[in-house]
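One chain of protein is taken out of this complex; the other chains stay put.
Order as written gives the chain letters A, B and C; numbering starts at 1 within each chain.
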Amino acid sequence: MKKLINDPSNVVEESMKGLARAHADLLRVHFDPNYVVRIDAPRGGKVGVISGGGSGHEPMHSGFVGYGMLDAACPGPIFTSPTPEQVVAAAHAVNGGAGVLFIVKNYTGDILNFDIAAELCRDEGIEVESVLIHDDVAVEDSLYTAGRRGVGLTIFAEKICGAAAEAGLSLAQVAAIGRTVSERGRSMGMALTPCIVPAVGQPTFTLKEDEMEIGIGIHGEPGRQRSRLLRADEITDILATTIFDDLPFRHGSEAIVMVNGMGGTPLMELYIVFRHLAELCDARGIAIRRSLVGNYITSLEMAGCSITMMEVDDELLRWWDAPVRTPALRW
Amino acid sequence: MKKLINDPSNVVEESMKGLARAHADLLRVHFDPNYVVRIDAPRGGKVGVISGGGSGHEPMHSGFVGYGMLDAACPGPIFTSPTPEQVVAAAHAVNGGAGVLFIVKNYTGDILNFDIAAELCRDEGIEVESVLIHDDVAVEDSLYTAGRRGVGLTIFAEKICGAAAEAGLSLAQVAAIGRTVSERGRSMGMALTPCIVPAVGQPTFTLKEDEMEIGIGIHGEPGRQRSRLLRADEITDILATTIFDDLPFRHGSEAIVMVNGMGGTPLMELYIVFRHLAELCDARGIAIRRSLVGNYITSLEMAGCSITMMEVDDELLRWWDAPVRTPALRW
Amino acid sequence: MISNVRVESAVLIDWMLRFADKIVENKEMLTALDAAIGDADHGINMARGMEEVRRRLATYADDDLGALFKTIGMTLLSKVGGASGPLYGTLFLRMGVASVGKSELTDGQFAAALAAGVDGVRQRGSARLGDKTMVDALLPAVVTLQQALDDHASLCDAMEAARRAAEEGMKATIPMQASKGRASYLGPRSIGHQDPGATSAYLLILSAAEAICHATRSDAIAEPHPG
Partner (left out) sequence: MISNVRVESAVLIDWMLRFADKIVENKEMLTALDAAIGDADHGINMARGMEEVRRRLATYADDDLGALFKTIGMTLLSKVGGASGPLYGTLFLRMGVASVGKSELTDGQFAAALAAGVDGVRQRGSARLGDKTMVDALLPAVVTLQQALDDHASLCDAMEAARRAAEEGMKATIPMQASKGRASYLGPRSIGHQDPGATSAYLLILSAAEAICHATRSDAIAEPHPG
């Protein structure tokens, strides 16, 4: 295992310390329980937007704490959802009297911990709403399973809910906008290489030189299907077509599009994928209104990419375009 | 070789196409000869700031084209400096009558090609100044060698010269500021893993599971020294101390500091390194005035990091803080 | 006939210390099981939680079993995270609710408290038998325990039967396709692997059987020669 770390059991805390030093103008960190919070929290009368989840997906979530996006992030251990204690402490830190919104990715662990946190917050008189993100089209959407995983769309929800909260909308309104985001977005990812959880020291799966995994999540878990290594355009075809057909995105749809790197893939390759995705959108008459290309929701050093697309109207675009000032997203 | 590419011989052009689609509001691209240019170039009366070099270091240089930074970037093939033809064409595209500044990294290939380009530009009546970046303290600085490589400080020079040019300073003034940057900055890097040039298909060197390279450049070349794998703090000690002692940075120095990822290292690890670097600066009485943590000048999918530090005064800080709007840097 | 064990604080703490030891010993194994169909952290998660439980119980004095179980439950809830933290946390919190004000449990009370805990797990996670989760080990265990007590077995014997049921339940997860938790994302690829949560749940029941039978033997030895 080759990593720039000191001790596998301290990676989350040490990196939080570095984050705090590097972005002291935007955020501060709290330990035991661990959370990252906007420098100016709590803001009276403003809905507090909170997300969280396992670490190892940086910059998500901590890198999106700041003006116009998250009020707080609760980083769990690597790939392990945070505890209710963390979430409750973060809720206290950001609650300005207008309630808090939890943006929760659809994993059993995240849901259970955020649900318990919500119960505890409500017991203490803090109003809570939750938005569930479950955008991964690689996973079957069935009543008899845990449903679809929450992946790249989380960034979109954090940006858009953050903007709405910053504009002073009510908790119910911000939550409603978050649910619209959740309905309109779809994602799918693939991996060229696995990743190594520091405390484990071994890759969670292995792939031969000529193999790849299609339909992976963001926790180093194997995907839905192993396949021989394809060219970038063929991979893009598979991911994009599955996404297009699922929502579906149609001729005339307008979309915000993200080509996301899993952590170990060079930016150059992500642009190669974006290039073909744009060609496919052109061919289908889908208009790309905004885009992100880069590492936004990663799996440690995994090589690979994911595509996220969300159908938008002018209102969602306005929230997207609203100013944001965080370590990893700013305009 | 596991990469999201189609054909090794098209990676640069395909990724330029993706870049152009993703950032059509900031830049456009030109092929044969290849260059990336600000959407509003040429701007009358403004010095044009141009850089370039081999590809494979993304986001450098193309990701820094835009308002307040580069007017044009000339991407060569992977790890191969661009040709004079590219540079001359870019100079024509950005020249607004106030001349152009070349920011050149100290490699024989880059110097030769930019020198020839400068000769050709001057023949055609375009005023040219060059700033040479040679900040890599891993390399011996001797009159009898090619001197120190240009690495991370290039980003600082591009940002600061870009801001000065945007403010309307003359070519001589912008070049003088660039030379100040060049004098005051130092860098050093290390690798945990090598990288694979697509057209080669093999790593340029190999490292055992318990080995690392200290003092690598950004072209997949081996470093000055192979060592057993150390902990993040020990690695940071080596890089930082070499940099501190070289300038030297003293008690009371103020600095802009970058912890840069080589491409395949997760952000979390870079923050772990930054954390310890900040502790070392505290201990020496060096004030970190601004910082960057992330992938800014990479070597394809290489895992590892580099540290860049530049001593600053209030004037340099003002240029650093000036607004910038590029794909990879914006504030 | 073996004397009835007194299920009091010391026995329950012994249960937890044995469970903590087994979790730590089997940390890599549990993580490896989770690597195959999950995200390779179950052993790490459980060890983080149970080491903290062990620390807190080292100096634990309160005789009230409700408080004891609540401490265990809250510790797991605030240290484990993931799916298993809230689930095991809930198990002990519910056992605590069932034990409030008591300093010892009868056989039947113990079985009922455990059943309440497992019921809490089912409610929290809404998993059913066959979903390939910890419920597949826990539910057969509490059902068998109650049955054996109804059949007048000693608590030690009944727990041994429950242990066997948990073991079978754990093994039965191997051929299942997961429909709850992270393994469900794998679809048919989840088949052929033993569920990590069912495995840690088996260790929980195994530890309980050991602690109870150990206490029974100690009591049996102690009784003929009362102080």
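Note that contacts are C-beta pairs under 8 Å (C-beta built on N, C-alpha and C of every residue); 3 or more make two chains touch, one makes a residue touch a chain.
Bear in mind the structure is a predicted one, so any value in this text is a computation, not a measurement.
Visitor: List the neighbours, among the chains on screen, of the chain that has been left out.
Guide: Touched by the chain not displayed, across the whole complex: B.
Visitor: Any idea which of B:H30, B:H92, B:R179 or B:R224 touches the chain not displayed?
Guide: For the chain that is not drawn, the touching residue is B:R224.
Visitor: To test your reading of the contact rule: which positions on subunit B touch the chain that is missing from view?
Guide: 33, 54, 76-85, 107-109, 112-113, 115-116, 138-140, 144-146, 149, 197, 199-200, 202, 204-205, 217, 219-222, 224
Operating definition for what follows: only the chains that are shown with their structure count from here on.
Visitor: Using only the chains other than subunit A, in their current positions, what clusters of touching chains do you get?
Guide: Leaving out subunit A yields the groups B | C.
Visitor: Taking the mean of all protein CA atoms as the centre, name the chain whose own CA mean is closest to it.
Guide: Centre-most chain by C-alpha means: A.
Visitor: In angstrom, rounded to a whole number, how far apart do the mean CA points of subunit A and subunit C lie?
Guide: Measuring from centre to centre gives 34 Å for this pair.
Visitor: Nearest whole angstrom, what separates the Cα centre of subunit A from the Cα centre of subunit B?
Guide: Here subunit A and subunit B have centroids separated by 29 Å.
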